[in-house]
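Of the protein chains in this complex, all but one are displayed in their positions.
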Amino acid sequence: MSTNTSTEARRGKAPAGERVADWADGRLGIYSLAKTNMRKIFPDHWSFMLGEVCMYSFIILILTGVYLTLFFHPSMNEVEYHGSYIPLQGQMMSEAFNSTLHISFDVRGGLLIRQIHHWAALIFLAGMFVHMMRVFFTGAFRKPREVNWLFGFLLLVLGMFTGFTGYSLPDDLLSGTGVRFMEGAILSVPIVGTYLSMFLFGGEFPGGDFVARFYSVHILLLPGIMLGLMVGHLILVFYHKHTQFAGPGKTNNNVVGMPLLPVYMAKAGGFFFLVFGVITAIAAIASINPIWSMGPYRPDQVSTGAQPDWYMGFSEGLIRTMPGWEINLWGHTLVLGVFIPLVIFPLVLVAIAVYPFIESWVTGDKREHHILDRPRNAPTRTAFGAAWISWYFVLMIGGGNDLWATHFHLSINAITWFVRVGFFVVPVLVFIATKRICLGLQRRDRDKVLHGRESGIIKRLPHGEFIEVHEPLSQDALHTLTAHEQYKPVEIGPTVDENGVERKVKGTEKLRAKLSEAYYGEESQIPKPTVEEYKEITSGHGHH
Amino acid sequence: MSSQDIPEENLPAEQDAHGAVSVADDKDPFADPGLPPHEHRIQDIDERAAKRSERTVAMLFTVSMLATVGFIASYVGIPHDKAIYVFPIGHINALNFALGLTLGLALFSIGAGAVHWARTLMSDEEIADERHPIEAPPEVKAKVMADFKQGAKESALGRRKLIRNTMFGALALFPLSGVMLLRDLGPLPGTKLRHTLWSKGKLLVNMNTNEPLRPADVAVGSLTFAKPEGLEEHDENFQTEIAKAALMIVRLQPANIKDKRELEWSHEGIVAYSKICTHVGCPISLYEQQTHHVLCPCHQSTFDLSDGARVIFGPAGHALPQLRIGVNDEGYLEALGDFEEPVGPAFWERG
């Protein structure tokens, strides 16, 4: 055919790269894909890179994890140790522990990879936590990104459990204690607890199965789901285009920044190596999870200071500070002392996960939002987030109560009581304080807009009065400080229509009005300066 | 306020795409002035500065190559069990340290080079990209709805209810096979959690010396751990059995024992309690000999061994089970039966 020959003739001249791309385009349609994405714009802000920290840590985890599977034996058969670590020679231990020692002492570079893997896991979770807080406090979860918020939340939760199962694999004395705790928690579940425990462990604890089972969960099931979620998360980021902070030229229907090719290709690609490099250096410098000093797991041995990795710290706090309630009735036991923490554990996480939906219900706002809020301009949300973080950290203190006690010479009982009270009180105090601080900052912004920036120049007026000269802000700054919008509280509206017939007001409607008042009432936001106010002041006597 | 009457001041209309640098007019001093004009970096106007940047980037990439060579050299050259002292880290494994630092440097330099290149030599002009609503326009939606209706109608799913109902039934039932397959993950609990290896006549064997204990071996203020005779570390089910049978033995002055049953089940003030915490099963054994309190290192449940191992602090829900002990004809301590209640964490059927 003529068209065929003509394209072939053209191909003969095209460079090799283009010919490959042509081939791929004919089969995959990559040109259309590249048309929309190759010069995709990403805004520059350090906090927008937190998600990348997580993604890269995850990739590092997969790479190092694959390496570790080449040497790790997920088996609980008891063997005698004859490796090169002297203080354990001749000890009975599971093959899992034995092979982990082998990786650490007898595989060259094995210890490094193990440490990179574990450090990357801690940083992955810490990164997700901070990334989520960034999204939360800037309101980046609003429409159209609610689904992506949930994807991210699921990644955090799955990351926690992947971390926990991985931590349990070496079958050392510390992680075994953690697994024992998990068994106890499962036993506390009413009615089915014992069955679940028997099914999970293949019989009584510890049995001979859990390492192999956790292994497949840790290396296959959970990371597989996470990989899918992460791809979805990224596709949505591309599809929605990134949010940006308010500023000159930045509107709700554009995105200002640098193109993917070449700047972000280099920056984001380079950042992967930076993250990998930093984590590797940390793994070279600092020891993590030295299982050889913990020894193999035995259910009758334990060490003080037994804690899970940090991301499970808040659940440890819950379990440590819960009073030992137990109800025995009709031959059955309700183990509230363990079961209540087990129920609160997911609730702590769900509390933050559902917040976006509550906020969108209160505001009733159905528009898309691509301009980020400054935390101060959403005082109630910011206060809620800060309260949640404080709640989380109070529980973390509870989870490490023994170390607080020894390192600060405190009584462990006193710390436990502090956490018991603080669980209820601290978030409330933090909520109130944060809201006040946000309102104070809003007032300051308002003053800045209306009266200008404090220049630091003191002027003496003819009649002797000293004043500080205020410089008016540039239009850029004026725009940035006033770009946010302020909601008005929802009103229930007339309860009696024009014919005098009383309308029934639904409970949810009342609740929404109340919440809206709490969010956007006079107490909860400082009205931003209006053009009229500005003009009145600037046209008048200037500064005062 | 519903979606219709939201103040629209921030919605598109007045904020045209970028670039339209509106004059700082008298009408609205807060108006968006548009993107600020692009300013040049040194590298954009001074070729020497650009060259410097280029050299820096090239140097970083070279450092990376050298570090990789260093990595290989360390891998080959350093024995895997060599320890070195590095201030202030301490005595560490030389190979791990060398491999980690060289690999870290190799990776970091690649990243630093790429980023420096992007920051100094690639264009830093900000570009604005337009956004389009995620929502489909109404005509697209109408088309989709029509297509769906057409498809649904052609499938006749709504009309042929028998097909629909049986299909849902089949789809709902088949996962049950998967659930059934999970049944053999483990045995049913039965009464497994109620029994331990202890039984009448079993000697209390010292965990440390592997010798049966005599009453004289247990001094006031001392702490001894014991296992049932016949259970050895090499036994196949050692882990599962010791998880329930581990025993903690202390001796109190009989006068100090407040609980009547505890005194009855003791021998000359020697009391034997389960070492497994009743909270979630940690081996509890932080014994304070002056207060007779024993603390769990995991969650700080505290038990009073002089008062029936009652819980005096922390999250545990009930006392530690006590093992009734006595002395056999040869003068060795022996169990007078199994624990009367299940050891370890509480569960629904415990009662």
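Residue numbering begins at 1 within each chain, and the chains themselves are lettered A and B in the order written.
Just so we're on the same page, contacts are C-beta pairs under 8 Å (C-beta built on N, C-alpha and C of every residue); 3 or more make two chains touch, one makes a residue touch a chain.
Keep in mind that, in the parts below, contacts and distances are computed from a predicted model.
Among the names given as "Heme ABC transporter ATP-binding protein CcmA", "sn-glycerol-3-phosphate transport system permease protein UgpE", "Na+/H+ antiporter subunit D" or "Cytochrome bc1 complex cytochrome c subunit", UniProt records the absent chain under the name "Cytochrome bc1 complex cytochrome c subunit".
When the full complex is taken into account, the listed residue touching the unshown chain is A:K267, out of A:H73, A:R142, A:H218 or A:K267. Of the candidate positions B:F30, B:F225, B:W265 or B:Y332, contact with the hidden chain is made by B:F225. Note on the undisplayed chain: of the listed residues A:M182, A:V211 or A:I282, the one touching it is A:I282. Touching residues on chain A toward the chain that is not drawn are 44-50, 52-53, 81, 86-91, 104-105, 111, 115, 119, 122-123, 126-127, 130, 173-174, 267, 270-271, 274-275, 278-279, 282-290, 293-295, 298, 300-311, 313, 400-403, 405-407, 409-414.
On the side of chain B, touch with the chain left out of the figure occurs at residues 39-46, 83, 89-93, 96-97, 100, 115, 119-120, 124, 206-209, 213-214, 216-219, 221-225, 250, 283-291, 293, 295, 297, 300, 302, 313.
We take it that only the chains that are shown with their structure count from here on.
As a whole-number value, the distance joining the C-alpha centres of chain A and chain B reads 15 Å.
Residues of chain B touching chain A in their complex: 1-3, 6-7, 9-12, 15, 17-19, 24, 27-36, 75, 80-81, 89, 92-93, 95-101, 103-115, 117-119, 122-124, 126-131, 133-134, 182, 185-189, 192-193, 207, 225, 227, 233-234, 236, 238-240, 242-244, 246, 275-276, 279-286, 297-301, 311, 313-318, 344-351.
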